[in-house]
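Let me give you the structure first, and then I'll get to my questions.
Every protein chain of the complex appears in place save one, which is left out.
Let's turn to subunit A:
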Amino acid sequence: MGAGHSHPLYLPGTSVVHRLPAQVKIVAAFLTVLCVVATPREAFPAFAGYLLLLVAVWVAARIPPGWLARRALIEAPFVVLAVLLPFTGPDPRIEWAGLSLSHAGLLGAWNILAKGTLGVLTSLTLAATTPMRDLLLGLQRLRAPALVVTIATLMLRYADVIAAEARRMRVARIARGHDPRFLWQAGATARGIGSLFVRSYERGERVHLAMLARGWTGTLPAAGAAAAARVDWARGLAVPVVAAAVAVTALVTT
């Protein structure tokens, strides 16, 4: 099993942020993102304010910015669209460095880029300080629908099993001289994915049988996540409170 022993998005630690109960952090992250989204796009200083706020959390949680930056690259495919907007947007246009850029398009691109980046960074901060398992317990505590929590729990367990299976199949293909460097050689990979799907489906059926055999009736037994203390809520919600103050200031002044 080549899978790492912890999730790639999680950075183990013992900081005050790590120690907060997961449900507090989920609510705090959600509210912070809401504030960011509600901020008018022209309120440029507000976005710097949010970034400062996140930096403060990173310092408290001892997360190196470079570690986050590498993981934030996941955003890149979504930003491509934003780059097109200044070229395709409506008039009036601005001449800059020999390019004709749309004013509205520029603002639109900035809006996507700034809010998207802040959203991704907030989520990454949550993931970096909270193990996956605790996130699920937190969701359960927050009374997320049982079915969603069940599916996420099973996904957490089997994503690694299926990834390991895919890895073994790939190694077995390579061991027989497969070298998919060109598009027309990708057929074997595609068939591999197909058979992986069938195998995963069959495994799903076997898992279901094994669950039935142990008396499964449709809901996971409630896991014992502790209730969060008031002081934890106060600490955790300090972040969205500051974010809300920034958002309100931005709304009033723009």
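The rule we apply is simple: contacts are C-beta pairs under 8 Å (C-beta built on N, C-alpha and C of every residue); 3 or more make two chains touch, one makes a residue touch a chain; residues count from 1.
Convention: contacts and distances are computed from a predicted model.
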{"item": "Which of \"Cobalt ABC transporter, ATPase subunit\", \"Amidohydrolase\", \"Energy-coupling factor transport system substrate-specific component\" or \"Cytochrome c\" matches, in UniProt, the chain that is not displayed", "value": "\"Cobalt ABC transporter, ATPase subunit\""}
{"item": "Given A:W67, A:W96, A:F197 or A:W216, the one touching the chain that is not displayed", "value": "A:W216"}
{"item": "Full-complex contact with the absent chain, from A:R41, A:R133 or A:R173", "value": "A:R133"}
{"item": "Option from A:V161, A:L196 or A:V242 whose C-beta touches the chain left out", "value": "A:V161"}
{"item": "Of A:L68, A:L107 or A:V207, the one touching the omitted chain in the full complex", "value": "A:V207"}
{"item": "Contacts of subunit A with the absent chain, listed as residue ranges", "value": "1, 3, 5, 132-133, 136, 153-154, 156-158, 160-161, 203, 206-207, 209-217, 220-221, 223"}
